[in-house]
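Missing here is one protein chain; the remaining ones are kept as they sit in the complex.
A, B and C are the chain letters, set down in written order, and residue numbers restart from 1 in every chain.
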Amino acid sequence: MTQYIIKRIGWIIFNLLVLSLIAFILIKNVPGSFLELQILIGQAGTMGTGLTISEVEKVRGVETEMMKRWGEDVPLWQQYLTFIKGLVTLDMGPSFRWPTQTIEEIIANTFPVSFTIAILAVTIAIIIGIPLGVLAALKQNSWIDYLVSALVMVVSAIPNYVMAVFVIFLFSFWIPILPTYGWGQPKNYILPVLAMSFGPIGSIAGYMRTSLLDALKQDYIRTAWAKGGTERHVIFGHAMKNSLIPLVTILGPMISHLILGTVFVEGMFGVPGMGQYFSQAAGSRDYPLMMAQTVIFGLILMIMNLIVDIIYFFLDPRIRVSRR
Amino acid sequence: MGNKKRIGRSYWSNIWEKFKRNKLAVFGLIFVCILILLGISAPWLAPYPYDEVHYEAVWTPPCREFLAGTDQLGRDIFSRLLYSLRNAIIVGLGAQSLIVVIGLTLGLIAGFYGGKTDNILMRIVDIVYSFPSYLLNIILVLVLGRGYFSIFVAIAATGWAGMARLVRGQTLSTKSRDFVEAARASGAGNNRIMFRYILPNIIGPVIYSIFSGIPGVMLVESGLSLIGLGVRPPMPSWGLMISEGTGQFLYNPYMLLAPAGMLVLTILSFNFVAFGLRDALSARE
Amino acid sequence: MRRFLTIILSLVILSSTFLGTAYAEKVFRWSGSWGNTWDLSFHQGFIWVHMMGLTEGLIKWDKDMNPVKGMAESYTISKDGTVYTFKIRKDAKWSNGDKVTAYDFEYGIKYILSPKNGRGSFFGGAWYIKNAKDYANAVISDPNQVGIKVLDEYTIQFTLDGPHPDFLTTCALPTLYPMHRTSIEKLGNKAFDAGNLVTNGPYKLVGYTPNVEYILEKNPYYYDADKVEVDKIVGKLGGDPFLMYRRNEVDLINVGAAQLPVIEKDPILKKELITFPQSTVNLMYFSYFEHPAFDDRRVLTALQKAIDKEKICKFVYRGLAKPAYSVVTDLIPGSTANDPEVVEKFRFDPEAARKLLAEAGYPGGKGFPTVHFLIHSGQANDPLILAVKSEWEKNLGIKVIIDNYEQGVWSVKRFEIQSEPTFTFSGASYLYPDPAAPLTLNYAEGCLVASLKTKDLVEKVRLEKEQTEALKAGDEKKASELAKRIHNIIYTRSTPEARKILSLVQQAQRTTDPKKRLELYRQANKIRDINMYSSFPLVQPMSARLVKSNFEVPFNKYLVGFPVGFAYIRTK
Partner (left out) sequence: MEDKILISVKNLKKYFSRGKDIVHAVEDVSFNIRRGETLGLVGESGSGKSTVARLIIRLIDTDGGNIIFDGVDITTLSEKALKPFRRRMQIVFQDPASSLNPQMTVGTIIKEQFLIHKLGTKQEQEKWVEELLEKVGIDPSFKDAYPHEFSGGQQQRICIARAIALRSEFIICDEPLSSLDVSIQAQIIKLLEDLQKELGLTYLFISHDLAVVKHLSDSIAVMYLGKLVEFSNKKDLFSNPLHPYTITLLSSVPTIKGEEKEVELKGEPPSPINPPEGCPFNPRCPKKEDICERETPILEEICEGHFVACHIVQR
């Protein structure tokens, strides 16, 4: 097992290198630059009339001075190496867009927020989704099953940015009990987590229903019935246990998806998470931050997969055997 | 075998029989067909061009003249919905076909030839699989510029890995089935085995995966439009219409409900078809 | 089910206790501003918050926007109007208790000018200071050549490149603000973080969460602290403002045309609505392209006359805008926006427009090239752009294509030479009520460029690109030769009217008599409004705000509708 993990970590490092190289090449080919956008923003806000193109041209002339500060004047390969070195030594320098913050600080500040929200959303989804799925499976083809299945499908088809609007109006306008916006207090977590948990509730309930139905058809369950096990024992002791194991495999990707797939929800509720930072970094050509976020999110994804595999390894004896 | 039994029911007609038994799935399929037809015929069905401005009628709630109301420019939301549907379908089908082409080819090659080819290809798949697809989508659209094709490419660039994995797995398991061995023993060449024996037998899961993937692609596109990277406005897209509508939910709720409802409806009907297909494919007789 | 209800109920109780807690201090919460850094040299977003409460210049604006003494105790202006000497008040203190000195002003202004620091395109009055522009553009590298001189700890002297009566007003703008030298030198970038940022205005920054909110607290060291009523300012940087306002989470929001019908139906909201004009003109202008049709005045006049601005303002803006016939708003003294001659020339008249177009050789739009609108994703939903497209297509029969690019891509595309006639859209806002605010020398030079024929303009851009290349390659000789050629194009091929504008502005800048000066600017404005075509003024939007009735906020018409200063907010 240890050997397996070491091997996997080796691959993660290799994959990260490939990812960072691809991301670097792509990002360097994105048209536009941070500075040009700065000028654009400055113009839009103030006396930028269309006629002062010559003025803009002049500002463009001093680009190089500005770029030196960000290390843009050095050759590409050197920039890449600098980035990798920064990544390894955890010293990636300041972001373009948020110049008072280093990239490490941004990630250290935002990742826990996104992670907490994702974990909370998934937890809620598990708490609600599993019983729903079990209920639907046990009462297969009854009206409860149809209701739950329909609910599950509808809920998982609504993107979380639409859900966000609905929950905001439901819980802070029509039933005004929660704040729409803000951060810092526990109650600020409720709406974003709620908005983000609907999709996972749908997929977990749906997953649970099918896998429990499958499990109930298996031979060993029939054997357990035949042996005269009580209903509760058969369902919760045998079938549930075996249908929960595959659930682990969808939780990993789900969490990593939620960590970044939340740009809109973050903006709506004022959650200082990673998602907004990235889309803004991309929008304002904050190259160091774009690079760092891509690589770090890739890392999160890979670690998530590894954790899932390890958990799976310990949960499912069959895998343990086949993997020696 | 009794003579009464109708013979010649192929594998596919069997699946179709099973699929037909699932009412929800059939309903979904009918709906998908209707949606695709609507999408194709949007230019003829839409009562107004998608960008025609009616000043006198801005923010009109749904009425006889404007079936789904109008937006801040008095553009007919119903027409815009039809065009959005068309875009969603173009993006969904386009990106999925690209995914299928890449994933099927590489998966088939990896699974069929095995060995080093397989190792290398699967290593690439692993790497792509661990890419943060959302971020790469954004970057790719930025690099390629906006437009259908770049959206296809951006989505397919990360989406093919799943398909390749599926096809490879299916190819591996089909390859070891006896009828493939029998064909090989009879002297059938690689191409014949791939295209006449393996491909027809893995196409079922591939079709399921296409159908179940389309909603995801549509959501990615609407997510991209939400941050201004989807299809080019004024060409409408659900993501764009939703983002216009969210700020107005309080006073013009139809502006959000109409596109969101259509998005959900489309995704649902594709999901119904996918689930029906899955059940029909997995049920053994 | 019962458990579920219990949870809901307890949630209700829990949150109502949160809401129930009354504030001991006076807090003003608003949804506004944007930006990423409090570093003044970046010239974006938060510099307006600096201006409204964090940092104070030598001069500040009172609540009616008259320049009054801020950090300055007194000032003297030399007779020729080029030397300004300010005495700084002795009781001026930074938010950490340090004294505000002349050195802080020198440091701050040079920090902002320095090409090594962050950069925006707005320089306000700093441009008037001798050699400041050259230093900022890295033409000269010695900061001591810039016309700023510290005479003693409390006295600072600015030498300008000419008499600029509006320099005093611009001293209230952020480019002439002091910065706290010791903290910046000690902490570097970190000096601009919440908690570290040392300010000299009525407020100090105590909290900032990017994308979420910032919190300002009253600065006890501020000399006028007694008159500051609100203890705490909270700026929210996201969410749905209208909803937040109705949920009582903010006290001030911007509203747009979409919200107006709802507000008008609600008696309380209707009372809280404040509308006022704004010194902004939304306009469209040429990109770089070559086409003879756009050198033809008849065509350009036709294009302007074909836009029904009245209708757009009435329906699209719901009355929250008025038609603009000049790129300078009527809030600026010397503006000719309402000059009958100007208005008459560009008033909506589809018949006349079609006739002009036909005279130019394009009857019914036949043979007219396809026009492109080069816009960015932020403008995708701008009703104005679509309205113009629709007007042109309907009234002139020409074809318009909207090319929508992501913002960063757009910022590159719009400086490229286009193969087909292309327009971009922008807004022009003027920061203070002085005729020189829009009509700077720079702008007048811009008028020369704008009056060039399209093919001359393209040639000029090509040469400029070559010049940049040459500079990069270090070929100084070639670069200066190219510069000469560019200069030649600008000054020989531009129209006489444009050169007249330039000379009028130059004259005005040398004039100290206010009446004469205003008249010169008025003349320049009128010539430009009647003759310059490469930019089409479209509408002059109005601001609409909702303010909770327990606050009284004076608004700044010249700063996209922000409060003039947080210190002037009064509670009722």
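Convention: a contact is a pair of C-beta atoms (placed from the backbone, for glycine too) under 8 Å apart; a residue touches a chain by one contact, two chains touch by 3 or more.
Remember, it's a predicted structure, so these values are computed and weren't measured experimentally.
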| item | value |
| --- | --- |
| Displayed chains contacted by the hidden chain, counting the whole assembly | B |
| Chain not shown: contacting residue from B:Asn22, B:Asn201 or B:Ser225 | B:Asn201 |
| Residue among B:Asn14, B:Ser41, B:Asn119 or B:Ser282 touching the omitted chain | B:Asn14 |
| Option from B:Glu17, B:Glu56 or B:Glu181 whose C-beta touches the chain left out | B:Glu181 |
| On subunit B, residues whose C-beta touches the chain left out of the figure | 1, 5, 7-11, 14, 177-179, 181-189, 192, 196-197, 200-201, 285 |
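Everything that follows uses one rule, which is that only the chains that are shown with their structure count from here on.
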| item | value |
| --- | --- |
| Centre distance in Å when subunit B and subunit C are each reduced to the mean of their C-alpha atoms | 45 |
| Separation of mean Cα positions, subunit C and subunit A [Å, integer] | 38 |
| Shared interface positions of subunit C, touching two or more other chains | 240, 243, 246, 406-409 |
| Sites on subunit B at which at least two other chains make contact | 142, 145, 246, 250 |
| In the complex, subunit A residues that touch subunit C | 30-33, 35-62, 65-66, 69, 94, 97-101, 168-169, 172-173, 176-183, 185, 187, 190, 266-272, 276-277, 280, 283-285 |
| Residues of subunit B that touch subunit A when the two form their complex | 126-127, 130-132, 134-136, 138-140, 142-143, 145, 215, 219, 222-223, 226-227, 242, 246, 249-250, 256, 260, 263-264, 267-268, 271-272 |
| Interface residues, subunit B side, partner subunit C - complex | 51-53, 55-56, 58-59, 72-75, 141-142, 145-146, 228-229, 232-234, 240, 244, 246-248, 250-252 |
